[in-house]
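Showing subunit A:
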Amino acid sequence: MKITLNGEIKEYRDQLTVQELLQRLNLQPERVVVEINRIILSPETHNVTKLKTGDTIELVQFVGGG
Partner candidate 1 sequence: MDHLIIAGREFNSRLLVGTGKFASNQAMVAAMESSACEIVTVALRRVDIDNPEDSLLSHINPDRYLLLPNTSGARDAEEAVRLARLARAAGCEPWIKLEVTPDPYYLLPDPIETLKAAEILVKDGFIVLPYMPADPVLARHLEEVGTATVMPLGAPIGTNRGVRTRDLIAIIIEQANVPVIVDAGLGAPSHAAEAMEMGADAVLVNTALADTTDPALMAQAFRKGVEAGREAYLAGLGGQRLQAEASSPLTGFLRND
Partner candidate 2 sequence: MSFQQQLDLYPQAEIVQQITAATPQQIDQALQRQRLNIDDFSTLLSPKITDKQLELMAERAHRITRQRFGRTILLYAPLYLSNECYNGCKYCGFNAENKFHRKTLTLEEIEREAKILRSQGFRHMLLLTGEAPKIAGIDYLEEAVKIIKQFCGSVSIEVFPMDTTGYQRMVAAGVDGLTVYQETYDPELYQQLHPYGPKSHYGYRLDAPERAGQAGMRRIGIGSLLGLGECLSDVFYSGLHALYLARKFWRTQVTISFPRLCPADGGFQPNSIVDDRQLTQFICAMRLLIPDAGLVLSTREKAQLRDNLLPLGITQMSAGSCTAPGGYGEEDKDAEQFSISDERSPAEVETLLKSRGYEAVWKDWDGAFLNKAAND
């Protein structure tokens, strides 16, 4: 599948769930907020939400700020 991830086009051989994608990227799920096509995902649905070609995904986390 071909998705836009944080502004960049990325290709993956399999169709992944959100949870699987996060695992691939070595990210801790409870520290990351996921937005698919401008809709914010609630954390409980990470393992059941399947990504598909054309999806635009934003992965966002907390950083230092004033």
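Quick note on selection: all candidates are chains of the complex that A comes from, given by their letters.
As a convention for this text, contacts are C-beta pairs under 8 Å (C-beta built on N, C-alpha and C of every residue); 3 or more make two chains touch, one makes a residue touch a chain; residues count from 1.
In this text, all values refer to a predicted model and were calculated from it rather than measured experimentally.
Candidates 1 or 2 all come from the same complex, and the one touching subunit A there is 1. Per the touch definition, subunit A reaches candidate 1 in the complex via residues 5-8, 25-28, 30-33, 35, 38, 40-43, 58-66.
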